[in-house]
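With one protein chain withheld, the remaining protein chains of the complex are depicted in position.
On to subunit A.
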Amino acid sequence: MKRLPVLALLLWICCVFYVGIFLFVGGFLLVRLEVNRTSSCKDVLPPASNSTSPDFCHESPRVRRVVILIVDALKAEFARYDPGNVSPRPFENKLPVLGETTSSRPSHARLYTFRADPPTTTMQRIKGFTTGSLPTFIDVGNNFASSAVLEDNLIHQLGQAGKRVVFMGDDTWVSLFPKKFHRSLPFPSFNVKDLHTVDNGILQNIFPIMDGDDWDVLIAHFLGVDHCGHRFGPDHPAMAEKLTQMDGVIRSVIKRLQDDTLLVVMGDHGMTDTGDHGGESQKETDAALFLYSGSPLFPAPDAQQVEPEVVPQTDLVPTLALLLGIPIPYSSVGQVMLQLFPSSLDAPVGLSQGEALWINVKQVHRFLETYSSMAKDIPADSLSQLRTLFSQISDQYLSSIRDGTPPSPQLVASMQEYLNSVRETCRASWARFNPLKMAAGLLVLGFGCTLCYVISELSVVVLEGAMLKTPVLAGLLVGGAVAVGQIFILGYAEVSWCLGAAVLCAEALFLWQARRVCPRGRLSHWHLLTLPLLMLLLRCASLLSDSYVISEGRVVTFLLFSLGLYFPLQLNWDGLLVPAPSTDTQKPHGLLAPSLPPSVVRRESGTLLICTGILVACLYLSLSFHSCREEQGACQPSVFLTPLSRVQDSRLRNLHYVLSLASLSAWAFLLHRWLRHYGNLNCTGVCVFTARCLLPLASICMGLHWAVSATPEDTFRNLAELIRLAQVILPRLAFSLLGLGMLLLWLDPLTVFLKTRAPLNSRGSVMPPPRYRASTGISPQAELHHLIPQLYQRIRQSLDDEGAKGTDPDGRPAVEAYGLGTVYSAPLVLLCGLMGLGMLLLHPEGMALSFLLLLLQAAAILHLHASSSNLSSLQSQSSLFSVPWAPVVLWSLAASQFFHATGHLPTFPSIQWGAAFVGFPQGHTGTVLPATLVTLNTFSSQILFAVGCPLLLFWPLVCELRGTRTSRSGGGEDGDEVVMEMRLRENPQQFSSALLQLTARYLFINGAQVLASVCAAAILRRHLMVWKVFAPKLMFEASAFIVGSVFVLVGVALVMRVDSAVARLFQRLLPESSR
């Protein structure tokens, strides 16, 4: 078979899609330029006035020292205190100190809701409330590799002003601000399961440091509450414990606070009801902010000024800066909290409200000017509007200073309005797209889908014609030309445009070539309108509506169900499901369409109906493993999604454990059973070693690991050390066993056992041609069933040529080959099994049930396809191995279905970060390994179905109709026997073209879904839900495609590997037997 051309074509298709995705995403996801300038004391006030001293840094500030306690994920709800609540839940009323202080000392303390900007991940938030700028979507991915903040920020300014900043807690800060702290005590933050290390580390150090005098700003970042949320969710006794601890900390800090010190207690973000964060729901964005000062800082509560309830997170930056008497960071777009400054009537120390606002306005204006000169993404009309507003404000303020009167309330209001509108303008323009790139990406993807379709329809012609070379060369040339042109004209070359031009040119050329060589009528568009492709169309259309994306799991299941019912209905419509009525046999034979014997039809349609039933049952049961999006109001996430360690009821936990264990063993047993049934476990190769030993061993490791991780922490105190060790060793052992298995599988994928029977009478000088029997079973009956007299047509023919004289049937030496009939599918099934186990290990334990369903459903689809193609084998005119659209669509949609049914959702907060800690409970040092683990966890169903995709080609051969013709023609031994997958060796041309066709169809279906979600993002880019629904969906769909296509290539490569191994086997056999 043609191995290299098939792989090259597939690789090329994948590359085309990657370039399309890259182009579109480059134009769609927004980027903000970072302004790397810093403010200094000199540029704060100079032209403002002469009334205040020219250099305000040296003026005595309103607050000398600040203690900032950051309690990660301190949700606004946690800080509220309701004395009337008699039976508070674990997270309610646990921080009474905040409420008590605000009510008893209203001029010293305030409690606000502190609203973060999405994304609500810790690193983004730290950046947000130190630089005061707004994040963009592109920042999301950096959570693992937090690198230093280059923009101007509070910490930098504090250092410039000579303030001693002492930091302790979450070590993210140290990587963000390396060498900026006077003293820092970082503690590891990555291990989500560890509730106490960071907090206890802070508690040991904070009070001695506070009592000492070697600090001006003290930052302490507690992580316990956040980790508790991640691990147990907010509604858990551990949360109450943690919050009570925080209450104690705040109390003792307040007790030690001096009069010139400000205490800031804040949460960086909130959390959802399940304890996750990252999105933009109000539960995630609303944190608490508590301000307390030893001396009265706030106006009396009866002042006429209406204080805001909600404070945006960026507003803390200018406020703290001006309170401490340092310049506001250059690119901050926040607005000072006026209530912390004295209204100008009584100006004892520090800045008055008017002055503070004016400084703020000037700083924001300067930033806007700098930014708009650097980047052109802020629209000119709103920029000019802002400029006129600023000049008005400036005139009014300066005149009021000249007059010596305090700024009027109208002026204050207009300054606030200016700041608000700048913030809104920035927010809007940092959500700005590059339409040209988006259009190019769309075009490339659209052409890519057409390409896939053409290749799948013309796979034979494409493989014969070697049509790839010219387009790729032309594409490279054009890409190079574009690059050279860009360098000449612009001075630099933009990668995306070169790639885009290259790929577009190659695609166009390929399509043109295909059009020329395509036989007439092959590419008719009418058979596109069959039901399977209609389902695909519906699926793609559903990606264009936010409601359907939100309930995507159910939509996919609905479509799959309809497609599953299509099989029996279609076969019945064609009259193939029931045996042909007996009246027909009286007709003359010439008119009679060839039909299968009734018993075979009955058996096959029985299998078909049973498989449909299993498929439907799997679909229905898989609905109970779904997780919930925040948009789905009354929805309960599946109970199987909670890790066992979180389940509090011990009986329920045991039940879950037993269920998971049962499905795990069922998974291993079914694989073993299948391999044994087809005789693939007889040889002594390493592959069998994998199946016989590694697979069960790995499952045992997993079962033990689940048991260990499910034990509550405090049950076996004396065994704690051992348990901790087991939590590291067991999963790593399972991973390495599985990895070893896959490696061995790759090295020697053959599962064939050859048994040579000594010839009875081999005395003749000329060896009679051997008679090959390939057997798949172990028992004699099974052997009879799977008898393969013709092992390999070509060998036989060559042998026949060699010694055509001796044809005595008894004199032939016979070679029996066990497992030859499933030589291609066995390694693939085994690989899927191993990978499935590995990915199951990355999931919560309860997902074992869902993985078992996945296995069952995949088997049901395969058998459905096999028996339907058996039933229609005599009717179909298509080429020998060609896989029709319906099973491929079914297979591909099942991948999306199980993406949802393994508890995943296309949203960022629902990513199961816990996967990164399986086997690494202490956290990681690098970023590659955790990212890989999380990717494997997220796209596990896509990976499994992608690797298993070639099985669709093999299964009809595995389930080939046995003994139909032999029984009729009286047991003819030659030619018509069951050869199973050896048919593929007999027709290598058709095999490679069918494989190419199948894979191209699979890629087409996945690519069409990517195209649809890209279209959705492009068309609905101003939609309310774009950042909440469509952009994450696009990211997930594109990543799923990339991961899936890589693993499709892996699956195809394994098939190639098996093929070459089989070829070598036959080569080895040939000289031996003909000697």
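To be clear about the criterion, a contact is a pair of C-beta atoms (placed from the backbone, for glycine too) under 8 Å apart; a residue touches a chain by one contact, two chains touch by 3 or more; residues count from 1.
Here is the rule we use: contacts and distances are computed from a predicted model.
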**Asked** One chain is missing here; what is its name in UniProt, given the choices "DNA repair protein RAD51 homolog 3", "Phosphatidylinositol-glycan biosynthesis class F protein", "RING-type domain-containing protein" or "V-type proton ATPase subunit a"?
**Response** "Phosphatidylinositol-glycan biosynthesis class F protein"
**Request:** Looking beyond the chains shown, say which of A:F207, A:F558 or A:W913 touches the absent one.
**Result:** A:F558
**Asked** In the complete assembly, which of A:W512, A:Y620 or A:F716 touches the absent chain?
**Response** A:Y620
**Request:** Tell me which residue among A:P88, A:P296, A:G575 or A:P712 touches the hidden chain in the full complex.
**Result:** A:G575
**Asked** In the whole complex, what residues of subunit A lie against the chain that is missing from view?
**Response** 545-548, 550-551, 554-555, 557-558, 561-562, 569, 572-575, 577-578, 616, 619-620, 623
